[in-house]
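Provided herewith is a single structure, encoded as structure tokens, for subsequent inquiry.
Note that one protein chain of the assembly has been removed; the remaining protein chains are unaltered in position.
Per-chain residue numbering starts at 1, and chain names A, B and C are given in the order in which the chains are listed.
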Amino acid sequence: MSTIVPDQRGRYGQFGGKFVPETVMYALEELEGSLNEAMSSKEFIEHYHEELKKYSGRPTPITHAENLSKRLGGAQIYLKREDLNHTGAHKLNNAIGQALLAVRMCKQKIVAETGAGQHGVAAATVAARYGLECKVFMGEEDIRRQELNVFRMKLLGAEVVPVSSGSKTLKDATNEAIRYWVSNVEDTFYLIGSVVGPHPYPKMVRDFQRVIGDESRVQLEKTPDKIIACVGGGSNAMGMFYPYLEEQVDLIGVEASGKGIHTGKHAATLSEGRLGVIHGSITYLLQNETGQIQEPYSISAGLDYPGIGPEHAYLSETGRVTYKGITDQEALDALKILSEEEGIIPAIESAHALAEAIKQAPELTASQEILVCLSGRGDKDVHTIMEHLGGDVDE
Amino acid sequence: MSTIVPDQRGRYGQFGGKFVPETVMYALEELEGSLNEAMSSKEFIEHYHEELKKYSGRPTPITHAENLSKRLGGAQIYLKREDLNHTGAHKLNNAIGQALLAVRMCKQKIVAETGAGQHGVAAATVAARYGLECKVFMGEEDIRRQELNVFRMKLLGAEVVPVSSGSKTLKDATNEAIRYWVSNVEDTFYLIGSVVGPHPYPKMVRDFQRVIGDESRVQLEKTPDKIIACVGGGSNAMGMFYPYLEEQVDLIGVEASGKGIHTGKHAATLSEGRLGVIHGSITYLLQNETGQIQEPYSISAGLDYPGIGPEHAYLSETGRVTYKGITDQEALDALKILSEEEGIIPAIESAHALAEAIKQAPELTASQEILVCLSGRGDKDVHTIMEHLGGDVDE
Amino acid sequence: MNKRFKEHVENKNDLFIPFITAGDPEPETTIELALMLQEEGANAIELGIPYSDPLADGPVIQRASERALKNGMSLEKAMDLVPKMREKGLEIPVIIFTYYNLLLQLGEDRFFALVRKNDVDGLLVPDLPFEESGEWKESCLKNETALISLVAPTTSEERLKKIADEATGFLYCVSSLGVTGTRSHFQSSVFTFVERVKKQSKVPVAVGFGVSRPEHVKELKDYCDGVIVGSAIIRQVESQVEALQNPETQKEAIDQIRAYVRDLVAPFEKTTIHS
Partner (left out) sequence: MNKRFKEHVENKNDLFIPFITAGDPEPETTIELALMLQEEGANAIELGIPYSDPLADGPVIQRASERALKNGMSLEKAMDLVPKMREKGLEIPVIIFTYYNLLLQLGEDRFFALVRKNDVDGLLVPDLPFEESGEWKESCLKNETALISLVAPTTSEERLKKIADEATGFLYCVSSLGVTGTRSHFQSSVFTFVERVKKQSKVPVAVGFGVSRPEHVKELKDYCDGVIVGSAIIRQVESQVEALQNPETQKEAIDQIRAYVRDLVAPFEKTTIHS
């Protein structure tokens, strides 16, 4: 990892960049300038860390999953507990950072996209906390599926704007958020929820999420043998991996292979996608032959994004990170195992990472260690799990 | 506070004691012995604190509610963030302690009662984590109302036993749990969820919850002017107050006055109850003229308990703690204000404490401080809030 | 010592002590049942006071409590039933079985005033343990009222001695851990336990919790001085609950229950009033 990424143009190798309408270029330049200024301001960094600590409850602990490790009979599994963040997932780390930046840039409004509603809740939360107006774009289909998160956002004072274009889900909500931003760049900050979008977003989100990996390095006595994280857009994984890129450790990202790659119902962007442009960035994405973006599928609303952060595309290409696929069923099984063995109900997203750990642990010895990023809690998914596991949960 | 409570008989002044069938006396004696032994074991205490830290994510932070304080124009309001505990409330502090004790006592099973399901989830969680079988008794009426928590418990591997006796709610679930315990004292540990029940439960639960107050004392630079906590059975309040009993600080417990004391639909045990025996302990309780226990009412499932921990009854009698009532509507208003001002959706229980702080803050100056115990997060209540606030949440 | 206890319980064996819930399904029935039970050889009646939260009781007695509460029964009203039973010829002691909260609310003075007025013979408070019972014991002594204590298999030797030393009326052995209810067999440990109690006790030792079949009575007969029968009888009441409330069928219903009781206590070979 000798090259510094991203480069001046916001490229990670051939990935990334700024593929946006001219109307947004100014806002991106402004953002980049303010971001660089803020990130080198001791006061800003301190404020950000203070809020992480006193508001979101960081550092999140690392829990040794002793029962699970014993059951698998291989490596020791450790869980980085991002589920213990305020609002229940790693998403808040980034939302706090961006919202503080928005305030520093004297923006009065934030706009965000959301799929399952986790990032929307995080955005609404920081908007309330830092006195910003907040609009969250959300597909009509997702609004229907995620009623409770919609209400949480409203309770937090945010306006949830239904998106009826396209497939009425995350990618369309993102388009709509960008459209809104384009029309309101002057007073509005676009708070993106993952390491996606045009430069400098992927870098900014990574830098606000790297606290996950930074803390882990301090908390663990030694570098683990493997680190595993799920990848939707890729922010929890980048946050976890980034501080470990130069270390001797296997890094494994896990995509959702949904009902199985062969069924076409999946969100396995890296294994099934082709190079293209989505939401302002060149990366891999799921698309048909002529380049129309395809709707991905996963049981977990946080993983069904048709693209992937450009830095992941780069890390996949360079081979530094290995990417695997986990199906709905494998994730559900892992979720059930962790619940019963350790009393932790993970988000279905996080259960994908866990499922991969469960596969790999038996191949290691008891003195080896796997660190799993438990990106969020499963409370938000209980309805979905109920539908899928049905009555047979206690058998 | 010169007298040491409880005394040998488990009495806090005239309150407390062990009013249980002879069949349980042995188990209480055994428990008391093991508890005393464990609490003086450095190893046990360390293990308990290690689990609080690495599993539940303690210490929980104290958040300065700056926007809220400004809006109220009086005291600075600080929030002790018990909502950031694993599973979302202070309940886990106690559940971890008791479960570790159960393991130390070589019990293989735990039994617990639950109303809203928060303690049930905490019990199921620690049962999974420490390898115990778990039965949770829950009123049929509550099972219907708290479907998601029921499923969480099942997912965690616990058996949820429906209780159809009496009013089919918390007090009946408690009776049933005690009955089960009576029949299975040899291998079963009864994990009570609040500072109620026969001695040594109120003391034990308090001692496992005092971490709330102990941490607060370390975290705050000075002793606040007032400390406010809600009171169902009274465990979060006792945990918060206990380490401050000898300090110069107003301590205020908040009961649920439901739809208003005059309507009879409330859970204001201290103001409306009479001395009596409930669940093995002499304390104040809501009862009719002849001594039949009455079903309390509150919008918050965690506060509608017809009794109150005996130590609270004592602290009320001695005047050390003042107890106030907050209505459903006041609590809902407070919940909405905190959500919008600070991006924190509190449990409706906790919102009762907050509502009292909102009443009292304007009477203090900006250099004075009120510490509120934010006992839990509101996610579990979103359905209830939806029903009550309906469509007008964003007006 | 209360004269009725002296006459019907003291130094006796083959004691048959049935439990009925006052006001289940309504007060009249309770009186009739008490009389019938005396006719079938009962040595004392435990008159259960219905309570909203009967945590020592199993589902059968809980339901009886609910039925009685629905009809407005209370501790005070239940005690007022006793003279009516006496009027109709009840001679055996009546023991008020009540949870402690009901006593607390009525108050010690008022309770004992009622004890005296209504000629009540004993008191059993399942959730008032030995350690907390001092004051009540004194008042009971003063009022010649037996305060029945319970002992359980888990009761330590030391405690057992203390309890037995101060026991009045009879000692109630809980046959197994658990709440009241009926079970199909006794564990052998029950017999060892009862022998242990017998050794300490100066008053008769009766076994309760789960006695519901003639075989139970037969099994226990040689180890103790008697049995307490609760849920088994209440279950009979429950099965006749409609018939008991209809004046035309009431007698028949009582006789059905009588037949069950007669069968149950047959091993005692009692000389009953009817025979």
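Everything that follows uses one rule, which is that contacts are C-beta pairs under 8 Å (C-beta built on N, C-alpha and C of every residue); 3 or more make two chains touch, one makes a residue touch a chain.
Note that the coordinates shown come from a computational prediction; the quantities given were computed from them, not determined experimentally.
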Visible contact partners (per top-of-document touch definition) of the missing chain: A
Candidates A:52, A:268, A:293 or A:374 - the one touching the absent chain: A:293
Option touching the unshown chain, where A:52, A:75 or A:185 are the choices: A:185
Among A:175, A:209, A:235 or A:300, residue touching the chain not depicted: A:175
Where the unshown chain meets chain A, residue by residue: 9, 17-23, 25-27, 29, 165-166, 171-172, 175, 178-179, 182-186, 274-280, 282, 285, 287, 289-294
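Operating definition for what follows: only the chains that are shown with their structure count from here on.
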Chain-level touch network, classified as line, ring, star, complete or other: line
Chain closest to the middle [Cα centroid of all protein chains]: B
Distance between the centres, which are taken as Cα means, of chain C and chain B, whole angstrom: 38
In chain A, residues with contacts to at least two other chains: none
